[in-house]
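Every protein chain of the complex appears in place save one, which is left out.
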Amino acid sequence: MSTALTLPARRAAPGVFIALALTLAVGWLVVTIDGGQLFSQPTTVSLLHVAAGLGLVAVGQTVVIIGGSLDLSVAYVVSLSTLVAAEAMAGSNAGLLPGVGLALGVSAAIGFLNGMLVTKARINAFIATVGVGLLLKGYLDNGYDGPAGRTAPVLVQSLGYQRIGPVPVSFLLLLAVAAAIWVVLTRTRFGHHLIAVGGDPQVARLSGVRNDRVLIAAHVLCSLCAGLAGIYLASRLGSGAPRVGTEGLYDLESIAAVVLGGTALAGGSGGVAGTVGGVLLLASIDAILNQLEVDAFVKQVIRGVIIIAAVAVYARRALRKAGS
Amino acid sequence: MRRSTAAVAIGAVLALAGCATDEPTAVASGTASQAAGSGTGAQSKFFVQADYDKELALLGATPTGTAGKPWEQVLEPNMVQTAKFKKPGPHKICFSNAGLNNPWRQVGFKTMQAEVETHGRQIKQFVHVDAEGKDQKQIADINDLLGKGCDALIVSPNTTATLTPAVEAACAKGLPVIVFDRGVDSTCPVTFINPIGGYGFGHVAADFISKRMKPGGKVLALRILPGVDVLETRWSAAKVAFDKAGVDVIGVEFTDGDPAKTKKIVNDYIQRYGTIDGVWMDAGAVAVAAVEAFVDAGRPVPPINGEDQLDFLKMWKDKNLTAIAPTYPTYQWRTPIIAALRVLNGEPVSSPWKLPQPTITQDNLAEYLDADMPPLHYAVCGCTDLPGYPQRWK
């Protein structure tokens, strides 16, 4: 963590895309030899659907991580958002806008709470968001004994299952959200401030950045993305599901995707393009191992090794750059 | 000018790509009725009185089919014709599995693989995809399997409500779909295979415990997790039984299946209430830990239920417990393969296919207790006649 402070911001985004291309090439070869088909339409659609869910969460996670914070409550926000959306819609198309609005509103409020705890109450983000996660877990455990509500049919038809060729609408939504956040991070004052706060909070404060406001906004943005992921999942599942976020391990997997994409956990550097690459990489590995019918436990070991190895490679490159 | 060109181009791309949807037609989900709950809190939203009544009636029903092979037996059969699925073999059978993340599913899946082996050349390929306990992944998996030329699709859904659309999409492709363990809210699968079910399990255990203790005695209910449908039905049936018997349920606690947490909870309840007259559990995973908590505290173990896991059965015998073990038998993993082959041969099958659900009692305990099997093996696996027994399950 200490190294990032002394190193210049680095551009690791292309690295993950090279890794992605290599993975797909090798994967395609192995799957073909195995007698399967990696790029068949159903497989590609499935891969992009999985990427869309995780991607929405990970893009939001990127924002807080760049700001030097972290959000471990996202898995619960995702679950809650599916329920709020599906229950408000109650299976009618008329409930679509109120449902989406309410889900996003609730998510934003949780993000605001996270931000306040991290900035005003000065609780470390790790503990603050684990704590908020526990609050939400209790609410979900207590209030729901299974799926509830019913997503508006029009949303199921569009966001949940509609696709253009092999590309699901949900993946286009991810690309749109990622593009919007890319603009926010690179072209707005908020983005520059966020990177400054993540890089060195003291310096940022001294140069007139209102650190607290920036971080609160980042947390709201992160929760909104998780809320959006929840709305997508509600459209996919047809109802709200109280355990979908935790089952999907969206908290740890989103952080893994962000880090794979070259964003440093210490904050101050990175971007959403890399994160989308990281998500695609994780989803591709999953799809390839799925085609090969590799045991889920082996998959987990492979995932662990890849995450560590990727970050080690980034660190090596950063060191070399710093040295030259 | 330029804009219109772009519009035309986009239109052309869309047309070429084939704007498509995988969305199946929606159906109404089952309605839940409310049953009266009192001392044990509000009844679960998922409690359906009609299903409850049916399961309790099935507990006393006599199965039809080969004796000694409960995985081929049916309770109250309702045969459906499957001639339209008839196909020459050998077949490619695909299986979308909710997960292999607990010993019950492990034992079950090994049993299923062994069953596949017994059919030799009738099955040319058996494809298994593990959803790792994720709804989202299982939906993608099923979609993925549709492109693989399967002759029949077996699904063990992770969640009933959320997997319904994906299963319906599979039916729409004209594939015979067989669902087992958890169901889906749809009539499109050829058949749904499962044992009597959660209400039966919860009721048998609660009924035994309330009859073996003094009236108005104190019962501690230990549950694994909230929000898992199979477990919710077990608890909701137990609740009805306890309320009817006038039992004092002093606590309903979640253990996360963690034996250490279980022991701590039971210990604290013993200290808080002095004596506990019965322990009910929705799954057998932590039954041994609960018994140990009483033993370590130097108290007699009250009437308790577990499941057919061998560690519990062994402790039952060693400590001479007053116990019962309703089961959710793992032999149900054999049936989908049998059913799939029958359907592909055009033979009629029962829909739904209700399997018998034996209960282990003091009288038949010795039958099921095999000291050579590992502690978390499920005794009612129906696997002793399968290839590779016992090594495959060790």
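Letters are used for the chains, namely A and B, taken in the order the chains are written, and counting of residues starts over at 1 for each.
To be clear about the criterion, contacts are C-beta pairs under 8 Å (C-beta built on N, C-alpha and C of every residue); 3 or more make two chains touch, one makes a residue touch a chain.
Convention: contacts and distances are computed from a predicted model.
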Protein name, per the UniProt record, of whichever chain is missing from view ("Dimethyl sulfoxide reductase DmsA", "Autoinducer 2 import system permease protein LsrD", "tRNA-specific 2-thiouridylase MnmA" or "NADH-quinone oxidoreductase subunit J"): "Autoinducer 2 import system permease protein LsrD"
Neighbouring displayed chains - absent chain, whole complex: A, B
Candidate in contact with the missing chain, chosen from B:G147, B:P259 or B:P390: B:P259
Among B:H203, B:R234 or B:H377, residue touching the chain not depicted: B:H377
Contact residue for the chain not shown (choose from A:P14, A:G101 or A:G304): A:G304
In chain B, positions touching the absent partner: 100, 102-103, 105-107, 223, 226, 251-254, 256-260, 262-265, 267-269, 271-272, 285-286, 288-289, 292, 296, 374-377, 394
Contacts of chain A with the absent chain, listed as residue ranges: 1-3, 5-6, 117, 121-124, 126-128, 130-135, 137-139, 141-142, 252, 255-256, 259, 264-266, 295, 297-305, 307-308, 311-312, 315-316, 319
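Following the convention adopted for this analysis, only the chains that are shown with their structure count from here on.
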Parts of chain B lying in touch with chain A, wherever the complex brings them together: 14, 16-24, 26, 29, 44-46, 99-101, 127-130, 132-137, 139-141, 143-148, 158-162, 164-165, 226-229, 232, 254
Contact set on chain A toward chain B in their complex: 37, 40-43, 45-47, 49-50, 53, 140-142, 144-148, 150, 153, 156-157, 160-167, 233, 236-239, 241-244, 247-248, 290, 293, 295-296
